[in-house]
Each structure stands twice: as C-alpha cells, then as structure tokens.
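Notes to accompany the following structure.
Just one protein chain is left out here, and the rest sit where they should.
The chains carry the letters A and B, assigned in the order they are written, with residues numbered from 1 in each.
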Amino acid sequence: MSEPALAQGGDAEALYGLVSELYPICRSLTGDGVRRTLAALRRFAPLEIHEVPSGTRVLDWTVPDEWNLRDAWIADAAGRRVVDARRSNLHVVSYSEPVRRRVPREELLRHVHSLPEHPDWIPYRTSYYARSWGFCATQRQRDALVEPEYEVCIDSSLAPGSLTYGELFLPGTSPEEILVTTHVCHPSLCNDNLSGIAVAALLAGELWGRPRRRGLRLLWIPGTIGSLAWLARNPQAVARVRGGLTLNCLGDGAPFTYKRSFRGDAEVDRVAAHALRRQGLPHRVVDFSPWGYDERQFESPGFRLGVGSLMRSRHGSFPAYHTSADDLSFVSGERLAESLDAVREILRILDANAAYQSLSPHGEPQLGRRGLYRALGGDGDPQAVQLAMLWLLSLSDGDADLVGVAERSGLDFDLVARAARLLVDHGLLAELRPAEEEGR
Amino acid sequence: MSEPALAQGGDAEALYGLVSELYPICRSLTGDGVRRTLAALRRFAPLEIHEVPSGTRVLDWTVPDEWNLRDAWIADAAGRRVVDARRSNLHVVSYSEPVRRRVPREELLRHVHSLPEHPDWIPYRTSYYARSWGFCATQRQRDALVEPEYEVCIDSSLAPGSLTYGELFLPGTSPEEILVTTHVCHPSLCNDNLSGIAVAALLAGELWGRPRRRGLRLLWIPGTIGSLAWLARNPQAVARVRGGLTLNCLGDGAPFTYKRSFRGDAEVDRVAAHALRRQGLPHRVVDFSPWGYDERQFESPGFRLGVGSLMRSRHGSFPAYHTSADDLSFVSGERLAESLDAVREILRILDANAAYQSLSPHGEPQLGRRGLYRALGGDGDPQAVQLAMLWLLSLSDGDADLVGVAERSGLDFDLVARAARLLVDHGLLAELRPAEEEGR
Partner (left out) sequence: MSEPALAQGGDAEALYGLVSELYPICRSLTGDGVRRTLAALRRFAPLEIHEVPSGTRVLDWTVPDEWNLRDAWIADAAGRRVVDARRSNLHVVSYSEPVRRRVPREELLRHVHSLPEHPDWIPYRTSYYARSWGFCATQRQRDALVEPEYEVCIDSSLAPGSLTYGELFLPGTSPEEILVTTHVCHPSLCNDNLSGIAVAALLAGELWGRPRRRGLRLLWIPGTIGSLAWLARNPQAVARVRGGLTLNCLGDGAPFTYKRSFRGDAEVDRVAAHALRRQGLPHRVVDFSPWGYDERQFESPGFRLGVGSLMRSRHGSFPAYHTSADDLSFVSGERLAESLDAVREILRILDANAAYQSLSPHGEPQLGRRGLYRALGGDGDPQAVQLAMLWLLSLSDGDADLVGVAERSGLDFDLVARAARLLVDHGLLAELRPAEEEGR
C-alpha cells in the first residue's frame, strides 16, 4: 500500500487541479460546455467524442435541440446588471430559450428561482424538455428586485445540433466488459459532478494501455439522455456488459455510499462491498432505488446490467446539493484521491475476479505431490495459501468466484487469487469462460 | 379517514345489535339454529342458503344427521330443573342423542362437564361424530348434584336432514375470486363466533352491488364440515380462488392477530400485514399452524388456496374461550367496528392489488413528454407520485404487485395504485391478467 500512498499526494493535486480547471465552464445537457470539458479530458487518455444529432430517437426519448448560452442578465432601470451569468453560470435556468425585453416585476419574479432557507446560495435549475426561460438568484438578490420593471436578457441558442459524449474503451483479453460512467451535464458544481468526471479521467489515464482481463468502457455522458443514447446505439456492447459503476459526488467529506444494483447481489455488489471493507474505508451500502444517476437506466427492467453506484454524500441528501455552495471549497484533493483509490480497488478486483471449475473434483487432489503442500504433517495450521487452495478446490463447482471464495473463507482476495493461479498452473482448476458462466 | 370514522358509531351499534340478536339462538353443526341465523343475515344482503343432505360424501367426510334441540334438563327428586337448557343452550353437549330417564348420580356425573378452575362458567362441548349425550354445567351446579338419582331429559332429534350454509358471491371484472369465510356452528358464544358472523354480514351489506375487480365470495359455514362441503361441491370456484381470509374472534379487547397462510408469503399475507401496519392497528403476525379454523381446510396440501386468518384473541388462548364467559359483555361494539375497518381495508387492498408489466422496459420512459413529470429539473426531491411511477417502472418486470412495490419503496399503497393508473392510462404499464400471472 506504500506506493499508492506516496502517489496520493500527486493524485490529490491532479484531481483538484482538474476540478478547478473545469469549474468555470458552463456545461448543460448539450452544447459547447460539454465539448470543452471532454476536450480537456483528452490529455489524460484518447477518449472518443461522439455527437448524436438533435431529433435522433433514443429508446423512448428524442435527443433535444442543442443549447448554448452567450450571456444572460437582469438589468434595473439604471441599466445595472443585478443578476449576471458572467458571475455564475448557475444564474440562468439551463435550456432557457432566448428572451430580451422589459418585464414587469411580478412577471419576472415568477421566472426567478431562489432558496429562502439559504439566502446567499444560488440554486441550480433546468428546463431541458419544456420550453421556458428563467433565472436563479440568491434570495437576497430576488428580494432586492423592487423596481416596477426590469430588462431581462438571455442570449441563448436552442436549435438543432447534437448531444456530445465521451467514450474510452480499454480492451481486455475476455469479451466481457465493465462499464464505468459519470455524468457531464452539470455546470459549475464541484461535487456533483466534477468529482466523478475527474476521478474517471485520472483512472482512464493510468489504465490506458495497461493489460486487462475484462474490457473496461468509460463513459462521460450527459445524465439520462446520454446513457439512453449510448444504450440505444450500442446493443452489441450492451450484451457484453457484466456489470459496472456510476461515479458521482466523490469529492466531499462524507464516508462512502455504495448503492447496489437492482438485484442487489450482482458481482459488482459483492466486489464493491469486499473492496471497501478490504481497504478499511468507512462506508455504508444501500439498496437500489430508481432515483439517482444513470444506474436508473442501466438497471431498468429491459437492461439490468448489474451496475451499482459509488458516492460519498448521496445526491439530494446534503444541503449544498444543486446549489452554488457545491463549489471548490466543498471538495478537497484528499477526498478525491481517496475516492480514486476506492474506485481503483473495486475495478482491480472486478478485473481479477473469475469463476473456476475444479478439474479434480473427486476427493482432494494430492497437493503435496505437486509441490503445493508442505511436506511435514501434523502441525495445526496449514499455510494460508494452502488453505486458500483447499477452499478453492472445495467451492469450485462452477458456482463461486474468487470474491465469493474470499468472502466464504474469510481469506484475503489477493491470496485467493494467487492460490487460484497456482492451481490453474498445476492443471487442477480451469477458469470458466464467460460463455460457460452464462450457461450456469 | 373522517368518513369511515363518522360511520363507525353506526357500525358499532349495528354490529353489537346483530350479535345481541343472534346470541340466544341455539346453533350447532346443522339444524334450525343455523337456518334462523342465516335468515337474519339476509336483511343485510341476499345470501344464498344451501342445504347439503345428510349422508352426502364431502371429500373424506360424510355430512352427519341433522340435530335439533327442543328442551334439555336435569331434574332432582322434587322435580326441580337443576340444569336447564332454557337458561343457556351451552348446558347441553351439542349433538347429544335423545335421552329421558332416571340416572344414578355416579352415572350422571360422567355425563356432566364443568370447569373446576372457573366454578361459575359453563363450558361448551360437542360430540358431532360420536353418538353420546351430555350436559355442561358450572362447577357449582355439578357440585350440588348430591341426590342419589336424577331425571335427565334431552329432547333432541338426530336424524337425516341437511347441513346448511350461506353464500354470497359479489362478482368482479376479473375471473379471480377472494374467499372470506366465517363459522356459524357455535351456539351462544359472542367472540367465537358471532363477532365473525356479524362483521361478515355488515361487510356483505356494504359491498353488495358495488363494482369490484376481483370476485368476492363470502361463506357463513359450519366449521370443518361446512368448508369441506363447499370445497367438494365447487371445484370450479376453488380453481378461481386467489386467496382469502377466515374471520374469527373479532369482538374482544385484544390487539389483532393475523395468522399467515401455509406458504407464509401468499398475496393475502403481504396484503394483511401491509393493511394492518398502514392503519396503525396494534397487531401481531403469526405463522400458519394446522390448528385453528377453516383455514386448516383451505390450506390443506391438496388446496393451499392462500387463506390467512384474522382474529383478535387467538382461539384457545383466552380463558373465556368456549365457555359461557364469552358472552355479550366479553365483546364491544367499538372493537367489532374496528375489526370491520381492518377487514374492509385488507379486502380493499386485495381488490386493488395487481401486477404489472412495463411496456417501456428499456431505460426509463420519458415521463415529462407525457405530462407526468414536473417540467423544472434540479430540485432535490421528486414529487411522491413521480417517485411511485419510477418505482413501478423499475419493478414491473412481472414479479412485483402493488403491495410489493409499496413495501419495497416505502411508499403508500394508494399513492402507488394512483401512479399505476396514470402509467396504464399513458400506455406505459399493462396489468398482468390472471392467466399471464399464473404463467409466471
């Protein structure tokens, strides 16, 4: 553990630096903000940028027009900008249609959202699929709108264009794939979800070009419509997915929350719980609910891909959620680096996890003859690796994978994995290949 | 809840009045007591009266001769009636054969049952299937039998006739049926089971003529032989039963006891537990046992209809059980009315409960486009009905019904049911019809 620990200083700095760099960009479901964000990520790994034209049907949905914002403000009679999107891109409701006119105070107030209980915070609001316009302001700003009339300007474009997402596929020796996704549609909000974007980017950087067993597919996608677009366009990849993880809210100070897949006992559920416990990271495991991030789509009845979700604070459960308080002071490099460590370990175990079949199932095979067992008998305790071999031979009837063996035996995953390699090398165990496993 | 609450005063009065009216009647397994009881119930709803001739084979049993009692007494040398069935029809062992003769004290005592531990109570005893005669008396009465000889008279008839039971079928739009039964064979005992008889009668009165989804079949039957007779004579209705409830001991002051069906996870088990919890009624849930009321027959290995049992005090577990202490002071109108409420709610939910299949299982369907979702995004909490729709869409792969969705989501049943109607109306969910459900 000492090497990753040493590296963590570097991780923390790199992660926080990336979050800081991307913070000012005005992202939305579509538009140049997402494109600029994905372009920045390409310095970590060569992710592919996809453009899905507006109007494209994706499952039950249709890709909306593309939205871009140039400027937005509310000006008083004296021409002073009392609300100004140049100060925070949260000030404009995402997907606001263009508007430029004088508006009576009462009408304007219906278009200005604020948070009475947090008078200095700006809320984050969207109107992706219903045409309207609106501003978000602090409660103090809203209370100061006392003049009878204001001039409002939203200089946006909402027109056919495309939806943009990033994808990186790291091939493995097996046809199976693990899916890791993170949403890129939120504007200047750090925990939700520059944290996920940054963790996925550094992960991509360090795994790129490294040998793997199972393919790893990383997606940086706009929420909901992005995952639906990917699912609609990639039926063959979908069929190869054996589980995955959505990454969200990974920079704040709370312990980890792992949210299970729909079935609750998918491979990723067992692996994530094992990995978090193994690392000694404070965490809780919660059941699936159809409210959250893109796991909602991956776990819908027609897919059920076995995708869980890793978070620190859970969406909607912390006061700063979807407000301007989710800023650069709300996250830290140390927490981001710890999250990267956790994801790394989950993916490492997911990649190493495999199921085996004993090739010598009738009685225990003679390990001693193969040099796998101590010569001197009678001593109370076998060596741990010998015990791991016995557990593997006992459980390898096609039902248990390495994580299952580690959990049932109470032995360490890496020890069990090492014992499995020894047994495979000596012709006593055979890995069940995906097709065979499916047949189970 | 205010309307039922207002109505409760009326329910309490009506239920207690009916119990009081039926209390003096001498009911038994067969005979005019049952006929008079069922006739009285017909003022609530037009129940059908069935007569099954003595000697009819019903499954492993045979309908016994019909028993009627005119008079019964024990008289001393002076001709005074020291035990007299005119004072309580519990005084004679049910199904006693006729007898009129002088009997030496020692012989008589072998025919007089009493309760030493409750010297003022008369026990309730029967001898349906073995010919004999007997009296039940208080311990004080029995102790007072000191003369050397007494005259005994049981003026009964035990001869071919028929078994009588009442039936009311309330049709639904679905071929499925729910069975609600209550035993009518006990003489002057209020909790066991004039309470069940009265609750079922008022229920029949209020549900008669009302639209329903699933058929509801109410049976007022003599215990054991009555349910066996109905099962034997109605194979087609039996095949349509999707669960049910026996109603017993619903007037005393104890909290509710719900006894599960044999399998323990039948629809009625989940619904009853949900309904009692939803109403905030103190209750406990106990496992099935083959000792109790007619659920024993409905849950026998050849039927397993999914029938539970609702009680307050459990049969055999309260001192007044099967004694003269189970009288009009042992039950109250308020408790009877509360029981009616509980049964009403269980049946309401059973009637509304259905399983659905998502018609848009690949990803979440776009609720916003259909006006089912708020236009403005970003706010932390969705409306409850929206959350209910998401849960329904997530769980509706053919395995979950509305109660299951309510239980897993923690949402209210009615909210979930309302959300399901919205989704059906918008073509997103289809109800699984019984035939399809069976295929599961």
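As a working rule, a residue touches a chain if its C-beta (ideal position, glycine included) is under 8 Å from a C-beta of that chain, and two chains touch if they have at least 3 such contacts.
As the structure is a prediction and not an experimental result, all values here were calculated from the model.
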Touch with the omitted chain, as defined above, among B:255, B:290 or B:427: B:290
Residue touching the undisplayed chain, where the options are B:321, B:356 or B:413: B:321
Candidates B:23, B:61 or B:208 - the one touching the absent chain: B:61
Positions on chain A where the hidden chain makes contact: 358, 360-366, 368-369, 375-382, 387, 390-391, 393-397, 409
On chain B, residues whose C-beta touches the chain left out of the figure: 59-61, 93-94, 113, 123-130, 132, 134, 224, 227-228, 231-232, 262, 289-291, 296-297, 299-303, 316, 321-322
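Just so we're on the same page, only the chains that are shown with their structure count from here on.
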Interchain centroid distance [CA atoms averaged], chain A/chain B, Å: 54
